[in-house]
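Missing here is one protein chain; the remaining ones are kept as they sit in the complex.
By letter and in written order, the chains are A and B; residue numbering begins at 1 in each of them.
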Amino acid sequence: MTDAPISARGVARPEQRHSGAVRLFRRFPISAMVAGIVLLAYVTIAVFAPIISPYSPTDIFVGSPFEPPSSLYLLGTDNLGRDVLSRVIYGSRTILLMAGSAAGLSALIGGLLGMQLGYRGGLVDEIAMRILEIIMSIPSIIFALLIVGILGASAPLVTFTVGLLSVPNVTRVVRAATQSVVAEEFVTAARARGETSLSIVLREILPNVAGTLIVEFSIRTGYAILFIGGLGFLGFGAQPPTPDWGLMVNEGRGMIDASIWPVVSPAVCMAALVTAVNLFTDGIMRIFGPAERGRIS
Amino acid sequence: MRVDPILRLIVTRLSLAFVSLFAVSLIIFSSIAILPGDTAERILGRDATKQSLEALRAELHLSDPAPLRYGRWLAGVVHGDFGRSLVADRPVLPYIGAYLGRTLVLGGLALLVHIPLSIGLGLLAAAKRDGPFDIGMSIAVLIGMSVPEFVTGIFLVLWLANDLHLFPPLALIDQAQSMGSALLMLALPVMTLNFAMTAYVVRQIRSSMIDILRSDYVRMAALRGLPPSRILLAHALPNALGPAINAIALNASWLVGGIVVVEVVFNYPGLGRLLVESIRFRDVPMVQGAALVLSATYISVNLVADLLTLLINPKLRTRTA
Partner (left out) sequence: MISTDPPDLVVVDRLNVDYRRDGEWSNVIRDLSITIAPGEALGLAGESGCGKSTLASLLLGERRSERRIRGGSVQFEGNDLFAIGSRGLRLLRSRRLAFVPQNGGASLTPTMRIGGLFAETLRYGRPELSASKVADESCGYLAMVGIPDPAGALIRFPHQFSGGQQQRIALALAMCHGPDLMILDEPTTGQDALTRRGIVELLARLRAATQTAMLYVSHDLATLSEVCDRIAIMYAGEIVEVGPASDVLDDPRHPYARALVASIPRLETRPDPSKVLQGTLDRHILPAGCRFALRCAYAEGACFDTRQELDDTGAGHAVACRRKTDRAVLGGEVTQIRVPEKVRA
C-alpha cells in the first residue's frame, strides 16, 4: 500500500478503485439485487399511485363494507367500504416519504456532526460524545411518544422526530469512520498545504466516508419504517384519512372476524418492504465494507 | 489511595446512570411543559370552558415558572409523590406500581426465554456454519428483523389463537384465574417479543462465535485431542458469553419499545399500554410518571447488562500481573 501513489486529492485505498466494477458486483449477492428490484417496484408504485390506484383511498362506500377480494376490489373493502388496494397503494407513499425523509434527515445531520467531531476531536468531541451517550440512554419510543403524543401527531412531526432520534447512532458511526480517515497521510498532507477545514472535510473526508454514510442511510430507513409503522399502529402516525399502513392494521384488527384483508394487506406490504430494505442493506454493506460490526437499531 | 479497579468501574457506570436518569426527567418534564401553546388548553382541548381551564391551571400550578414546576415535581418524585392522575383522580405512583409489576413480569419472562434461546441458536448456527440449519436460521433472522412486532403479534393471534385455539387472543392477565391460565395468556406476547429480539442477537452471537471458533485457542484445544463437545462448552462458550451479553444488552433498548406495542396488541395491562392511553387522554401527571418509571427501568436494565459484561471478562476480574 505504501507503493501506491498518493494523489493530490488523496483518495484512500487507490487499489480498490482499480479493482474494477466486476470485482464489486461479484460481491453483491443476488438476494440483494432482487431486493433492490423490489424496492424499485415499491417506489414506482408510490410515485405513480394516482395512476395505478383503481379508486381514491379516501372515498368511503365505493363498495359495501368488508367485501372479500373480487375482480372489482382486488383486496376487498374495509369497514367503511373503502377499497383496500387503493389504500395500500397510497399508504406506500406515506411510509416511503416519511421513512425516507427521516433517514435522510438523520444521515444529513448525523453525517455532518460525525465528520466534524471525528475531524476536530479534542474537548468538543469529548463533551459531545458524553451528551450523545446520555441521549442514547433514553428509550427512543418513549421520547417519540411524548413529543408526538403531546404536540399532536402529524406526518411531518413524526418524520422529524424519528429522524432526530437516529442522529446519535449515525453520528457515532460516521465519527468513527472519519477518525480512521483522518489518521491517513493525505489528510496531514492537505493540512500542511494549508487547506481550510471545510475544504478538507468536503474534499478529503467526505468521499471516503460516503460509503459508510450510504450504508447508515439504508439501515436507518429500515429502522424508520418499523418505528413509524409502530407509531402509526398506536395511532400516533399520519392521521386519517391519510392512509397509513400501521394505522390500517390497528383499525382493522378489532374487526378481523369480518374480514382479514384490511389487516393482512398492509401488514404483509410493510413486512415485505422492510425485508427488502434489510437484504439490500446487507448487499451494499458487502460493497462498502463493514464500518461497524453489529447492526442494531 | 489504591481503589479496586472494579469498584471504580461500577461507581462510574452508576453515576452515569444517575446522570442519564436526571437528564431523562428533565426531558420528560420539558417536553410537556416547555412546548409551545397553552398546556391547559392542550390537555383539555379547544372546546374546554374557561372555568375548567382555570381550574386545571390552578391544580397544576401552571402559572409558576417552569424551572420551579420542574423542581417541585422532581422533589415530589423523590419522595414518592408523582402527583394525581387527571383521569382516575388517584395518586399516580401506586397506580404505576401495579402496572409496572405486570410489565416486568412480561419483560422478565420474555428475557428468560430469550437469553438461552438466542445463545443456543447462535452457537448452533456458528457450529454448523453454512449447513441447512444455519441457512434456515438466517432466513428466520431476516424475517424476525423485518416484520414489525405488531404484525407478528397479530399473525400469531390469527394462527395460534383464532385458528388453532392454543392460546387466548388477549392477555387480560388481571382476570386470570390461575397461574396456568396466566402463563397461557403470556405465551403469545412472549413469543411475539422473542421473534424480533432473538433475530438481532442470534446474528451477533453467531458472528462472534464464528470468530471464536477460528481463534488460536480453539484450534489448540482441537489439536490437543479434546472432544468437540468439550471444546464448545469449556473453550468457546465462556468466551462467547461476554459478546453475547453485550449483544443482549444492546438489545434491551428494543424491548422497552417493543413491549409498549405488544402490550397494546394483546391488551395487556402493563405500563406501556398505560403510557399510551394516558397520552391519548392527556393525563399529564400520569404520562410523566409512567415515562419516568419506564425510562428508569430501561436505564437500570442497561446498567445491569453493562456491569455483567464487565464482570464476565476475566481480564477485569483479576489484577494484572
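Heads up, the rule we're going with is that a residue touches a chain if its C-beta (ideal position, glycine included) is under 8 Å from a C-beta of that chain, and two chains touch if they have at least 3 such contacts.
This is a predicted model, so every value here is computed, not measured.
S.K.: In the intact complex, which of the depicted chains does the undisplayed chain touch?
M.R.: Looking at the entire complex, the absent chain's contacts are B.
S.K.: Going by the contact rule already stated, which one of B:78, B:179 or B:223 would touch the omitted chain in the full complex?
M.R.: Considering the complete complex, B:223 is the one touching the chain left out.
S.K.: Please output the residues of chain B touching the missing chain, sorted low to high.
M.R.: Residues 215-227, 230, 234-235, 238-239, 314-315, 318, 320-321 of chain B touch the chain absent from view.
By our rule, only the chains that are shown with their structure count from here on.
S.K.: Between chain A and chain B, what's the gap in Å when you average each chain's C-alpha atoms?
M.R.: Those two chain centres are 23 Å apart.
S.K.: Chain B touches which residues of chain A in the complex?
M.R.: 133-135, 137-143, 145-147, 149-152, 222, 226-227, 229-230, 233-236, 246, 249-250, 253, 256, 260, 263, 267, 270-271, 274-275, 277-279, 293-297
S.K.: Provide the residue numbers of chain B that touch chain A in the complex, in ascending order.
M.R.: Per the stated touch rule, the residues are 16-17, 19-20, 23-24, 27-28, 31-32, 35, 42, 142-143, 145-151, 154-155, 158, 162, 200, 203-204, 207, 247, 250-251, 253-254, 256-257, 260-261, 264-265, 275-276, 279-280, 282, 287, 291, 294-295, 298-299, 302.
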